[in-house]
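Each remark here refers to the structure printed beneath this line.
In this view, the complex is presented without one of its protein chains, the others remaining in place.
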Amino acid sequence: MQVTMTVNGQTVSRDVEPRTLLVHFLRDHVGLTGTNVGCDTSSCGACTVHVNGESVKSCTMLAVQADGQEITTIEGLASPEGELHPMQKAFQENHGLQCGFCTPGMVMAATSFLKENPHPTEAEVRLGLEGNLCRCTGYHNIVKSVLAAAESMGE
Amino acid sequence: MTTTETTSGSKVLGQRVLRREDPKLLTGEAKFSDDLDIPGALHMAVLRSTVAHARITSIDTSAAKSRPGVVAVYTYDDLKDDWAGPMPCAWPVTADMKNPAHFPLANGKVNYVGDGVAVVLAHSKTAAVDALEAIEVGYEELDPVLDLEESLADSNVIHSEIGTNLSYTWELIPNKEAVDDAFAKAAYTVSERYIQQRLVPSAMEPRAVVVVPAPFGGDYTVYSATQVPHILKVMLALTVGVSETKLRVVAPSVGGGFGSKLNVYAEEVLALALARKLRRPVRWTEERSENAVATIHGRGQIQNIELAADADGKVTAVRVNLVADMGAYLQLVTPGIPLLGAFLYHGVYDIPNYSFTCRSVFTNKTPTDAYRGAGRPEATYAIERAMDALARKVGVSAVEIRKRNFIPTEKFPYNSAAGLVFDSGDYLTNFNKALDMMGMDELLAEKKLRIDAGSRKLLGIGISFFVEMCGLAPSRVLASLNYGAGGWEAATVRILPTSKIQVVTGTAPHGQGHETAWSMIVAEKLGVPLADIEVLHSDTAIAPYGMDTYGSRSLAVGGSAIHIATERVLDKAKAIAAHQLEVAEEDLDYAEGVFTVKGSPDRAFPLAAAALEAFTAHNLPDGMEPNLEASVSWDPPNFTFPYGSHIAVVEVDTETGKVDLVRYQAVDDCGNRVNPLIIEGQVHGGIAQGVAQALFEEASYDSAGNLISATLADYLVPSAAELPSFELGETVTPSPTNPLGVKGIGEAGTIASTPAVMNAIVDALSHLGIENIEMPASPERVWRAISAATRK
Partner (left out) sequence: MFPSTFDYVRAGSVAEAISILDGSDDAKLIAGGHSLLPLMKLRLAAPSTLVDIGRLSELNYIEDRGDHVAIGALTRHRDLETSAVLKHSVPILSHVAGEVGDPAVRHRGTIGGSIAHGDGASDLPAAVLALDATMVVRSASGERTVPAANFFKGFLETDLGQGEVLTEIRVPKVSGGWAYKKFNRRAQDWAIVGVAVVRNGSTRISLVNMGSTPLRASASENAINQGASIEEAANLASEGIDPPSDLNASAEYRRHLASVLVRRALQEASA
């Protein structure tokens, strides 16, 4: 089936099987491997991307369902000139990542979360990231990063 | 706290330098193994046993072979001539250890759910996975052996060729009579039985391997999500029979390991053998639910620990009997894991008499092996829980019992009854700092207030003071433990003609930030900008020697090797500078990248100029070789012994049994601190993993031997919502074992936090008469304990 969508501002069109998951479409058909697959039960959030500006687990959406939609992946978050998004900067400045495998999904979840709640408390950040698992950081510095990003983006 | 963006010159050690690894990981540019785009690669999928213990009566692969896109389907019989050796176990801990040979696919019998039965190669991943459903396997099911003590009874033997389920018995009993005597004379004894449940390590990146044959020459490049590219290269050569000279192993970005990628796996071996057989690139990526059964598990022990103490509560002897779960087969270092804790069951206490016995048995479950801390979390758990039990018996506080038993500061270096020499420590200072930071008096008052008020949310405060042996390891000590390799680490420091610096390390980072930390060590010594230094690693063609990353060893051993190599490069540069300036070497000072003549600071010779001189070799001192480079293989003289005080505060809902971790404080002493930002990150993550063992995680099996917690929906890796922020402090007691004075921090949090949390839960409930709750302390377990206690 032919599917066409906007990925990071570019129109992409591919012929795929209907069973192709959005995450495999992005990784295998478009070559954007920043979005990772960490589980098979929609539990870990490593595959989180934005669909029309909102966080979605791309392992639980068919590419055909994304036909005509606007997708943003971690590769599309920094400015075209390469300047990191404030959330990416905050993750680096607060050591919010170690192995980096959960990071793309975590950053995408966090940016979507801040759109909905621009001035969160620590407890709200923790709950806002309930669907994204990290095995390295114990979340301490991830939470700190998101709070720092909220502050810098609110300025 | 401030962070440092970029730092130039010396005095960089100890600063919060931001990680150079991050930008690629934050933008999706980093490449993990499954991200590699390899044209023409065949996709491999493994058919796994769905039963725990059975004879294979038939395998019909014909339907699978005829499916579209399928290139080949193999079983054990098809590949039996492709191996040079069985799957490797590098740690035969005793001369008579039983190690049943196993191969990448099951030979006539399956021994756990997840055991490989057949392998499919196809042009696409979908074709390979779909074809698995078309393979018909006949099983004649046998009763599974799932319980450790039942396994020990040998009434149902898994591997008939060895005739027993007991792999080995290992003892460390320096003086049995003295131990027996101490127990006979004891004023107090405690006898505790703890279960270390099996854990699924759950690195966020599942395993993946890609093998690419070179177009000619018979060479293979193996990309693997591994912690141990160097060890993997050696083992692939031995199992697949490819000359080590024809193998290049690369670990691309690796998404966490925690010990689970410290191994040599069937899929790595299969991918290489099948790439050789079919002369095509072969790739495989693990599914998460596959990871739960096909990647090693951690822990899995029954611990019996006894303490003898005198009338003051001073412990006079510790006696430990373990039964350790090996799983179905011995993997790379499976049998050695309990022994990494064998020397540490006295913890931080000055206990003169020691007895340790471990019996390790096979079960029809996934093999166990290293998982963050590997043996040391188990040891710390047992002694720290038992010390609380002793405190209750003696009638003193958990604080007091520890203070009475600490190894006194003046006894360092301390010769332990188990035969180790503890490098350095000042436990009381660390403990007092932790107690002050925590505000113990207020907490204890609040705890009492809640009990008195009949609150249904009780407070518990749990203490755990840990010590671990890190910096694995002095090679001679490893030899005495029958380990199959050394514990040294390799480093090369190379100053290029343009004065940029390459650092080559044998460590293999997978999230630890070695590129940042190693460049800091070199910058500190040379006084050059961090940006001029590049750290190369995890590719055996670039870094041919190394012992890789595990056991909190990388900084203490690998970092020290880099430090020494940097010194040697600087010595050589100094000789060149002295030659150029026509002064004696001892007349030169060095600072910030420039040699100057003592007393005549205007007579200077930059390091960069020495690098160019070394390269052109036009005017070097007589007999000096060209190039400014030094290679070091450094073998540490001893382990390092990091320690620290961890305190957990929990709230227990007495109606539902739910436990909430409300505060967690860690005061660690890891010796000198290279990059506090990274140290804190390691502690945070370690704490979370240890808390997860205490409260959330368990590899649960049903009575047929099926893993029923095989997805991240059922295996409860906690999220941010289940954890608090952590409060950290530190003391610094440099290690005399290595030139950096460092000790290691990768496993500390995990080792300390599990007993801290469990002690806190018992503390909250001990007035009800509750002394133990098994892990994980699920709401139902806690509720049952409370119900049973209040019914009494």
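Order of writing sets the labels: A and B. Residues in every chain begin at 1.
Keep this in mind: a contact is a pair of C-beta atoms (placed from the backbone, for glycine too) under 8 Å apart; a residue touches a chain by one contact, two chains touch by 3 or more.
Bear in mind the structure is a predicted one, so any value in this text is a computation, not a measurement.
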Next on the checklist: Which candidate, B:Ala445, B:Ala479, B:Ile708 or B:Ala788, sits in contact with the chain we can't see?
Outcome noted: B:Ile708
Next on the checklist: Tell me which of B:Thr75, B:Thr334, B:Thr540 or B:Ser719 is the one touching the absent chain.
Outcome noted: B:Ser719
Checklist entry - In the whole complex, what residues of chain A lie against the chain that is missing from view? => result 1, 17-21, 24, 40-43, 45, 48, 51, 54-57, 59-62, 64-65, 67, 109, 112-113, 116, 127-128, 130-132
Checklist entry - Residue-wise, where is chain B in contact with the chain that is not depicted? => result 126, 129-130, 133, 287-289, 655-656, 658, 696, 700, 708-709, 713-714, 716, 718-719, 721-722, 778-780, 783-784
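Here, only the chains that are shown with their structure count from here on.
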Checklist outcome for this item: Whole-angstrom distance, CA centroid of chain A to CA centroid of chain B, is 29
Item to check | chain A contact footprint on chain B (complex, rising order) | outcome: 3, 18-19, 21-32, 34-35, 37, 126, 202-206, 253-256, 258, 287-289, 510-513, 677-678, 680-681, 684-689, 711-713, 717, 719-721, 723, 725-726, 749
Checklist entry - What does chain A use to touch chain B in their complex? => result 17, 19, 27, 31-44, 46, 73-75, 77-78, 84, 88, 91-95, 97-104, 107, 122, 125-127, 129-144
